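Chains shown are a subset, placed as in the full complex.
The letters A and B name the chains in turn, as written, and every chain counts its residues from 1.
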Amino acid sequence: MIIVMEPQANETQIQNVAKKLESLGFKIVFNRGEVMTVLAAIGDKRLIEPASLASMEGVREVKLIQEPYKLVGRESKMEDSVIDLGHGVKIGGNQPPVIMAGPCSVEKGIDGLLQVAYGAKEAGAQVLRGGAFKPRTSPYDFQGLEEEGLKYLAEAREKTGLLIATEVMDTPEIGLVAEYADILQIGARNMQNYKLLKALGKVNKPIILKRGPAASIREFLLAAEYIIYAGNPNVILCERGVKGLDSHYTRNIFDIAAIPVIKKYSHLPVIADPSHATGRRFLIEPMSKAAIAAGAHGLMIEVHHDPDNASSDGAQSLTIDQFKALMSQLKLLCKQ
Amino acid sequence: MIIVMEPQANETQIQNVAKKLESLGFKIVFNRGEVMTVLAAIGDKRLIEPASLASMEGVREVKLIQEPYKLVGRESKMEDSVIDLGHGVKIGGNQPPVIMAGPCSVEKGIDGLLQVAYGAKEAGAQVLRGGAFKPRTSPYDFQGLEEEGLKYLAEAREKTGLLIATEVMDTPEIGLVAEYADILQIGARNMQNYKLLKALGKVNKPIILKRGPAASIREFLLAAEYIIYAGNPNVILCERGVKGLDSHYTRNIFDIAAIPVIKKYSHLPVIADPSHATGRRFLIEPMSKAAIAAGAHGLMIEVHHDPDNASSDGAQSLTIDQFKALMSQLKLLCKQ
């Protein structure tokens, strides 16, 4: 930790900061410049709230040196984490990209879902995604089929052999969702629902953690840290676009550089969701290719048997045929 | 709803959109320009997902005309909502600003909290705030005293006559928190935790809803809509800064114009939290004054008996004396 003192700070103020840090077990190195003094405090940041230093008399700024996460970082584990999703499917490291496809919401009547599932399987996807519990911006929008939706998903798994990924929104529902799903998903707007993160740390299934709509990469990694610290190391990070200055042509801004950044700082697998990242169907193909070229460990893509009549997110869903065409292109790209 | 067709859209595509809308009960007006056709669909937006129209062949864009919220809007209730907080304190409309003060976290040992409570009372505050359940970005930061903290707050209420406001983070904890608190608070990072919003709609206590770290005003109002739609009309909105492009000098950007904007579109009371909005102590005074000048119905201010040793947010907390000085200035401003 680096503590930058104000140019006007006097010696007593400098010593007060040093004493406080030393009393907590930090070793202090003084860096006295012509204009200002800078203290380097060597020790475990967790011993102190940096903000409490920042408010001491004479302190201008406190700068952290180490990343605040531990378990998700390369410093605690150098090699890539590879997560076993079941059915022989693995994600992370040098495994080929895992493709997760399916409708935004599981809707009334299982036939559409089965069409998508068969199509996805045929095209080469490994995971069927679909929401039974739906977080919606407006209370007047479709809120999901809940347990009925989970049953449909389980039936689709039985028929196709695909793995099932679905969202859980609230701690009391974890047991129910975990009973049906192979992979549990935390939605973007729940990325900092810390009670949910902690509770999912007790579950023995892989977790897909979606990046919050405006989360920094550091906040994203700290959210994953919550899950691992609570006991579940099988976290898959999902870049799904963040809010930006311009939402006229795309719903979000797809932060594709986050993929290699996360791979540099963390050992966890990272996938991309070009459907939510852009919100527009014509962008799914180029953004899927770009994500794979950037090194993503997998993709999550919205596919619907009849997007014009979808209960949610029709505008960013591919038809089954469009998904098959995309998969052919991705296979060429991966071969290269 | 306005549906803008592509310049190349053909007559069949235009008619397909019109038919779909008519089948749902919308009345259609055609606006045929030289370059493109625009359909106006008159009827209840809730009958359709606009995104599903956006994906139809030939459609360029769907524009909503009406705001998507109902119960929070001026169209459902013209006059300002005034909420009775208890102890004769009312908030909203032309009521004088309600001041809520207290530490970020309730900390071990009740003495500090009592010092703050007595000081706040003396300076003219009506509500004591303090977190017993703490949402923290890192799992290694202080997570709150939980029920013990609630007990401290209740004791401080008994001794000072202040009302108590405290945060609830998860649906299973609502009962416990509601047992102790006069006002329940939803933290910024839970603004779109829809299960929590719905559950708080069933509680018979006023709710402070903090704006999400990057929530648009519309999303903020829709979150309030969830609570009211579930049955609880007593929602107080709290502007607490949003993420912006520049976080070097301030933690967030204080969106002060949101106060009069919300007052124009909604009848709900709106307060400001200059501590979280800026993250820096020297800004609390000018930003408190600015918020009152802009028409805020109240303020929520972090005050700590010893900020340099606070468990959280020390850098953005006032000392008790600084808080008293601020209150003197605000009284002058309100008199004017």
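The criterion applied here is as follows: a residue touches a chain if its C-beta (ideal position, glycine included) is under 8 Å from a C-beta of that chain, and two chains touch if they have at least 3 such contacts.
None of the values given here were measured: they were computed from a predicted structure.
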Inset, instruction - Fill in the total copies of the single sequence across the complete complex, 2 being in place. - result: 4
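Operating definition for what follows: only the chains that are shown with their structure count from here on.
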Inset, instruction - Provide the C-alpha centroid distance between subunit A and subunit B, rounded to the nearest whole angstrom. - result: 25
Legend entry - Residues of subunit B touching subunit A in the complex: 20, 46, 49, 51-56, 68-70, 135-142, 169-173, 189-190, 192-196, 198, 213-214, 219, 222, 225-226, 229-230, 243, 245, 281, 307-317
